[in-house]
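Only one protein chain is missing from this complex, and each of the others stays in its spot.
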Amino acid sequence: MRPANGYFFEDYAVGQAFDHAVPRTITQGDCALYQALTGSRNPLHCSEPFAQLLGYPAMPVDDLLVFHIAFGKTVPDISWNAVANLGYADCRFVRPVFIGDTLRAQTTILGLKPNSSGKSGVVYVRSSAYNQRDELVLTWVRWVMVHRRAAAGGAAPGEGCTAFADSVDAGALRKPLKAAAGTTVARATGSDRFWEDYAADAEIRHPAGMTLDETDHTLATKLYQNTARVHFDLKHMQSSRFGKRLVYGGQVISICRALSFDGLENALSILAINGGSHLNPTFAGDTLYAVSRVLGKWPVDAHHGALRLALFGYKNVDPASAEFNDNGEAQKVLSLDYTVLMPRRGG
Amino acid sequence: MRPANGYFFEDYAVGQAFDHAVPRTITQGDCALYQALTGSRNPLHCSEPFAQLLGYPAMPVDDLLVFHIAFGKTVPDISWNAVANLGYADCRFVRPVFIGDTLRAQTTILGLKPNSSGKSGVVYVRSSAYNQRDELVLTWVRWVMVHRRAAAGGAAPGEGCTAFADSVDAGALRKPLKAAAGTTVARATGSDRFWEDYAADAEIRHPAGMTLDETDHTLATKLYQNTARVHFDLKHMQSSRFGKRLVYGGQVISICRALSFDGLENALSILAINGGSHLNPTFAGDTLYAVSRVLGKWPVDAHHGALRLALFGYKNVDPASAEFNDNGEAQKVLSLDYTVLMPRRGG
Partner (left out) sequence: MRPANGYFFEDYAVGQAFDHAVPRTITQGDCALYQALTGSRNPLHCSEPFAQLLGYPAMPVDDLLVFHIAFGKTVPDISWNAVANLGYADCRFVRPVFIGDTLRAQTTILGLKPNSSGKSGVVYVRSSAYNQRDELVLTWVRWVMVHRRAAAGGAAPGEGCTAFADSVDAGALRKPLKAAAGTTVARATGSDRFWEDYAADAEIRHPAGMTLDETDHTLATKLYQNTARVHFDLKHMQSSRFGKRLVYGGQVISICRALSFDGLENALSILAINGGSHLNPTFAGDTLYAVSRVLGKWPVDAHHGALRLALFGYKNVDPASAEFNDNGEAQKVLSLDYTVLMPRRGG
């Protein structure tokens, strides 16, 4: 069983597996809160009739809400003593999740890389979430720097630390259900920009910004049952180098994804997160902005295409402002490489 | 399709119609959040058995939550580039909305009045919300000052800018469903003050006050999918004349309505908003108080009567305090003229 003060780097072994605690039934309340916390406007997650037009039996739960709830379950066993969450790979959204479904999560240790500082190491893990029928709904790799109990020497990373593809293979992505007519989709999303309209390398500077306050991120993180101390305990954080609470990086992803609706209105489902990293910490009071870049695109079927997108998040510098060219890079908080499903014009 | 930076005054034409994006299914979560954000205690919206006693198949959704969600849909097309929301007229709550219903909204441009400043103009619109059966649930007129792309001369208002009645005609109001016994109603609301007990011109100084914090109004406004920049983007607002984010005026209405429960406990349903205006901006940290005045009353049937009420909202000055007489007027933030349905004593 988990030690009272959590696992440290030297407690892990490659191949070790964890069944994480606290299964979680997703309710209408979770989805409403997610909307209030992000400002999401994706009609797939807020209109039952629209979801049914696309072949879903009911509104599916927002992909990122599923991610955050599943991720939260892994925190007590994997990142309770984390220094920082370093990266993600091979994250696949395998099956839709519906209100009433119950999620649980498992993790296997893939690799361990002791840092040369001797004070910490990087733990590479594969986590997976399942519904109440034991069907896989989501799987992802992440690597996280974790404190050691006692100082020790560094070492080179083993194979489990490096074997991640640059992106999720297109063949491994979830298949679309049913296509709705383009006009039907456009009426719901407010946009008649479809898959054909996004050119490779195109950049979209999303027009809106959103300021995060303290309660915004702590409510979210408590909803996700994520217990990482850095988000909640001001007294503890006052003696950290930040001097204040850190916003959960996943909430930054959610806000940037919601901001990207203006310009990517028809990017209805996330199929995969190919990779991603948090480049700077975000704090209460910061205003987030988002920019997307089209990294690639391919047809999926006669009615749908995939877009591989880079989603960049910035704090306190508006991509529409003159200062963005000078300060944008320094204010970048997020770089996320992900793949979405989008209807084709004729769809 | 909507320009990336939204519509400006000169983009509108009288008679132009908009089908707004993002249909929205209302859930138990939305209603619980509305309660947590307003402190509402109207039993019609929080007690299923009470709603059924009044002839509803289930708890109807709070009238103002319906208004805010429908209003939010119009923002991207109508008030994305607004200077200020100036007024409302002929707002009728036509049909109850239930959990599980899906709302969409449409707007027609009624009139356009170029301002003499040359920098903006006033857009007069009729917006309407429909449920998933295409039944009208709510309709209202509002006028909003919108920026111009380029300066131009002013002009006199056309007919579409002026043809609004002072109040909604009594014959146009929604009819009550079923009456419950007065004692049944009084037990649920805690008040045996019924329609007969409110004299014309009577003033009610509601005893409670409520302070709004930053997350209170931003959560609400995100829940309503209202994207007006002034509520969310602190970085942007720091360079405005306010220097900070503005509270969505609709949330001020909701808070004042909830505060008015103490004194108007049996004002169960809003039938119409005859008119209204926001007189001063409200910011996080402000404490709101409410005063009601009875503007008129008429019987509806043997069991119900209508009250036409003025609802005044004040910030940072308690109507029960001595300073209210000196400072109340200057601190007034809201003047709303609306009509409610109330059971009669014998009801």
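A and B label the chains in the order they appear, each numbered from 1.
We adopt the following convention: a residue touches a chain if its C-beta (ideal position, glycine included) is under 8 Å from a C-beta of that chain, and two chains touch if they have at least 3 such contacts.
Fair warning: this is a prediction, and the values are worked out from it, not measured in the lab.
From the options B:Gly154, B:Pro207, B:Gly243 or B:Gly346, the residue with contact to the chain not on display is B:Pro207. Residue-wise, the contact with the chain that is not shown comes from A:Thr215, picked out of A:Thr215, A:Asn280, A:Ser321 or A:Ser335. Only one of B:Asp77, B:Asp233 or B:Glu265 touches the absent chain when the whole complex is considered: B:Glu265. Listed residues B:Cys46, B:Leu177 or B:Val294: the one in touch with the omitted chain is B:Cys46. Considering the complete assembly, chain A touches the hidden chain via residues 1-2, 4-6, 19-25, 27-30, 32-33, 76, 100, 102, 132, 213-215, 218-220, 222-223, 225, 227, 229, 232-236, 245.
The chain not shown here touches chain B at positions 27-33, 35-39, 41, 43, 46-50, 59, 187-193, 207-211, 213-216, 219, 262-263, 265, 285, 287, 316-318.
In this text, only the chains that are shown with their structure count from here on.
Per-chain Cα centroids separate chain A from chain B by 36 Å.
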